[in-house]
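Attaching a single structure in structure tokens format; questions to follow.
One protein chain is absent from this view; the other protein chains keep their places.
Lettered A and B in written order, each chain numbered from 1.
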């Protein structure tokens, strides 16, 4: 994708739109997860909001920045509408859980890169910045599973946070060799997305820990 | 209740006292919940403090205000004394769990309205403010249940957070039509309390989500 055809303003708007979309997708995935546990409507809304807003909130609190959805309630509205829509659609249609895996991978890529960027802009050292990216990408899913009283899936399934970390590190590495930040972001994000999709497709996982305790 | 007979100072003092009482009640309810899981004395104190102070702490951290019980340790002392008293009373008398439902409903009403007010005063947009009110009211109970390794009851039982949200929205709505803030607060709080009591009495619940996944 040649991003140089886009003006800076248009790129910002595109990123904002994608970011609202990612929040909405994460909220929808939260509703489907909570649905399996027979929560009531409000319970699902809470789980959906935690899944959609939790990672970015923790990043902003740790960095001592204004929390993104408090400063701009559009994110909160997007998450609420997506949660409600999914709730009612799931009562009518049989929505396959796997339907959300592709947008979820896109959301992971975008959240991770934007989280890394935000931490860098605040002046965090590189390792902290990459870790903030991973937090932005994965903490929502961890919160969702803890609220549903399950062992977080992100710890046990195919490559997820590892893909996020790899992409964040590639993004940071490309920045140090003075590549255009926009292109570095696209490269890092694409790596996350492709690693994640490949991991789902071919069931790639990290080694399990078999303790001899 | 005609609040105009009260001076502003007297009203502030009344609110402070009620607020300390709400913290104490939530702490007592936390002890009774933890007791069912056979935690030790300290475990119960932690669960009680999380239940009593968790919601307001999360609100203050998200809004980047000073955390209320760090700024004024009276809240911490009230929660500790209430937890200890409940611990020893419960070893002597059989305290029925339902005993706490009425003060808990009053606590929910007060926490929600005061949380909404605090967020508005900080300049949060209205939807964020109403959501901060709900966080203040219900997060303590969610934390209590997560620490006790149970699926949060607030997600599954009768109207709870929904009542809080309705009251917060009524409070905000009355403020926009330029009603006196004190009266709007009383109306919103009363609605929360009455909805919650009615929900307990007649077992009113939101529709469950029956996923077809």
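By definition in this document, a contact is a pair of C-beta atoms (placed from the backbone, for glycine too) under 8 Å apart; a residue touches a chain by one contact, two chains touch by 3 or more.
All of these numbers come straight from a predicted model, not from anything done at the bench.
From the options A:22, A:48, A:63 or A:106, the residue with contact to the unseen chain in the full assembly is A:63. The missing chain, though absent from the display, is touched by one residue of A:18, A:146, A:179 or A:194; that residue is A:146.
Residue-wise, the contact with the chain that is not shown comes from A:161, picked out of A:113, A:161, A:175 or A:195. Although one chain is not displayed, subunit B still touches it through residues 31-32, 34-44, 46-47, 57, 61, 64, 66-67, 69-70, 73, 76-77, 87, 90-91, 93-97, 146-149. Residues of subunit A in contact with the chain left out of this view: 61-64, 124-125, 127-128, 131, 142, 146, 149-152, 154-156, 160-162, 165, 205-213.
The rule we apply is simple: only the chains that are shown with their structure count from here on.
For the pair subunit A and subunit B, the distance between mean C-alpha positions equals 31 Å.
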